[in-house]
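Structure first, then comments.
The complex appears here without one of its protein chains, the remainder shown in place.
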Amino acid sequence: MTQSFSRRHLLAAGAALAMAGAAGMGAAQSWPTGPVHIVVGFPAGSSPDTLARLVAEPLAAKLGQPVVVENKPGAGGVIGVQQMLAAKDGHTFGATINGPLTTAPRLVKDIGYDVAKDITGIALTATSPMVLAVAADNAANDLQGFIDAAKADPGGMTYGSVGQGSGAHLAMELFLDTAGIEMLHVPFTSYAEVTTSIMGGEIDAGFMAPSAAMGHVQAGKMKMLGITSSRPFPQVPDVPVIAGQAGMPADYRAELWNAFIAPASTDPAVVARLNTEIAAILADPAVQQKMLTMGWKAEGGTAADLAARITADTAVWGKVLDRIEAKK
Amino acid sequence: MFDGLMQGLATALHPSVLIYSLFGVFLGTFVGVLPGIGAMATISLLLPLTYYISPEAALVMLAGVYYGSQYGGAVASILLRLPGTPQSAVTSLDGYPMARDGRAGLALFTSMISSFTGSMLGILVLVVLAGWLADLATKFGAADYAAMMILGLVAAATVGSDSPAKSLAMVVLGLLLGCIGTDVNTGTQRLTFGWAELMDGINLVALAMGLFGVSEVIANIRKADRHGPPGKVKFRQMLPTGAQMRQIIPPALRGTAVGSFFGALPGTGSTISSFLSYALERRIARQPERFGHGAIEGVAAPEAANNSASITAFVPTLTLGIPGDPIMALMLGALIIHGIQPGPMMLEARPEMFWGLVVSFGIGNLFLLILNLPLIGIWVSMLRIPFRWLYPAILIFVCLGVYSVRGSTFDLVMVAGIGAVGYLLALARFNPALLLLGFVLGPLIEVNLRRAMLIARGDPMVFLERPIAAVFIIAAAGLLAMSLWQAIGRRQSRP
Partner (left out) sequence: MQRDYYDLLGGGALAALGLGVAAYSGAHYDFGTLRQMGPGFFPVGLGLLLAGLGLIVAVPAWRRQTEARPFDLPEAAAALGAILVFALTMNRLGLILGTALAVLIATLPAARPGALWRLVLAGVVTVLVWLVFKVALAMTIPLWPWSA
């Protein structure tokens, strides 16, 4: 592990030197010379996989080479990033969720990569907010009522998440901290388990992707009290944003996202080319509509936007992780 | 409901849907027979294809692969003792000894007819009780799940075994292996020794293939060449006599009942039900010592149970959006790609989809029976190929099957290591099926037990206060007491 780690650094440094010397712009014209591989750190059929495939298909047409999506699931997406970095052929890229780029370096020991040094962002694919969901028969009907109930019974209410350090867990901890309340964390492994447990009355609440809650809300078994995006989300337009409500600050925001990434040693011209092509695909209304039915808002933007996002989120969630560790 | 069924019939009998169903079950049987490659890998490979066909056809095809692979998986575990899943590991307990006795044809026939019975009655249960089963799944809390799985372990480990201590030791070893990986509650890396490949635990297929397939290959290389191939079997000998039929049907019906109930509970249904139904048969048999040496009930009951469970497993998947296992999760993914959100509204929003799927299960299983009965002869004749021609191919197929799960060569190294351990365990006559059961249920028991205690604020009485949990805990305690009583009785009666 350590050996390949240091070798990777050497190679990256070597590649950077070579590029600086030979002004690598010319290389991008002939690129790609073979099939392009996109490593996804999640199993086939999962939402990161589906989002990557929705882009990979039109991308193949634009690049004139097959784009092969490879699933290397494991460790919350970390394995996928490691596998992408292990291939040094200039044709292997990655599609990942926010976790491996922002919180995983703190949560996973010996992660084997340094986000700032080893990884370059290509483009932000899509974002999804989370909704605060409770059972339909919960006494609280809005965010204020929920916060009041939690204040009346410190630590007595419970919430579910999809695991320690997951988006749902961190979003709730940020929420609790900002609102100045306390609840007991009960970790689960999937949103489906969390919703079942909320409906069965075992736990009180949970943050989750809107699509995980919508069906149960329509069936009259759950209700959504607020959403973590800064504006109402098109998939659930009636759910009020949490920011600015019930004493919450106006800049409260917690979003999950997916992005395309490349090894830092990649020719900048290739990264720029991929960014242009992917942003064009994400601007296609048909692609946007497909992503929206899955609960994701197509994004796009420049590679620099993505880099800024990674830095900002690493800082926000880093603070939340500090507080969780301090509580232990 | 009658209208629904009619609508479903119209959907399922659409020629394109029929063709995809046929393709699905055929492919499922094929990959099921290949060791290691299972429904999971095949459905992942097929998933991109489903973007181009209608959602009904896509789901019918994937479902066909799912239950088709169970028919095929039974063939591999009976003939070669190569189970790809814990469920078919149970089938190999008696199916493989039957095949070694020259009763391979009968064992295959039993497994197929029981699977068919289980599936068809499972469909009936699904149609009549879908609403009730969906409610059942929401009523189960963490404590209830933990209690149910503890009952499953106790039943499997204590029901009539030569040495209860050896059986329990295997279950506990399996539970311990299940601890390897990321701890859900705290995110701690447990017993991974810095290997990222172990963060999600040992790969189940690698474990099953190493414990059964590889260790069996090692044990047979020398033996098989010494004994020579089994003699030719005539077609008549494959068909059961009337008396044998009477031995098959009651266990198959009991297996179906067990499977239909547990299948509807997400997460564990299929595995628990095959072990429980096997344990049940052994418990009520007049000569329990026949089990493990080729008892026909030991094939009929678990096969009926796991097939009916795989049908009723669609209830929580489709009505609650809770996938029962990773394969169901993949199918949910396929639906979501097509813009269909499975959940409580699905039955109302897309009745043709729900009922079409139900009807297609029936048609698919009929296809499977018609397809597989004539194949029995071909499978059995495969046993006449000298083993030295067969085993190198088996080893390579095992490798590629394991690799197909998540494209990791680390897992192949694990297969070799587990194979060595499996061979030693087999030499010392430890039961690897129980290790596998412990491994599958261990993480689920731990997570549910810890969750139950967290929610109950540390009060263990929750297991007796919740009626469902109490029933399971009392049953488990009763079973344990009964086995101890019998063990003491045996010791005293010994001269």
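As written, the chain order gives the labels A and B, with residue 1 at the start of each chain.
Convention: contacts are C-beta pairs under 8 Å (C-beta built on N, C-alpha and C of every residue); 3 or more make two chains touch, one makes a residue touch a chain.
This one's a predicted model, so the numbers in the text were calculated from it and none came from an experiment.
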Options B:Leu9, B:Ile53 or B:Val172, residue touching the unrepresented chain: B:Val172
Chain not shown: contacting residue from B:Leu34, B:Ala63, B:Leu198 or B:Ala301: B:Leu34
Touch criterion as defined above, residue of B:Phe2, B:Tyr52 or B:Trp389 at the omitted chain: B:Trp389
Touch residues of subunit B, complete complex, unshown partner: 31, 34, 37, 42, 45, 163, 165-166, 168-169, 172-173, 175-176, 179, 183, 185-186, 188, 190-191, 214, 217-219, 221-222, 225-226, 388-389, 391-393, 395-400, 403-404, 407, 409, 412-413, 415-416, 419-420, 423-425, 427-430, 442, 446, 449-450, 453-454, 457-458, 460
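By our rule, only the chains that are shown with their structure count from here on.
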Inter-chain centre distance, subunit A versus subunit B - centres from mean C-alpha coordinates, in Å: 34
Of all residues in subunit A, those that touch subunit B in their complex: 1, 43-47, 49-50, 53, 57, 69-75, 78-79, 82, 107-112, 158, 163-165, 184, 186-190, 192-193, 195-197, 199-200, 202-203, 211-212, 214-216, 218-219, 221, 290, 293-294
Contact footprint of subunit A on subunit B as seen in their complex: 43-45, 47-48, 51, 137-142, 182-187, 189, 194-197, 199-200, 266, 320-323, 326, 329-334, 336-337, 339, 341-346, 406-408, 447, 451, 454-455
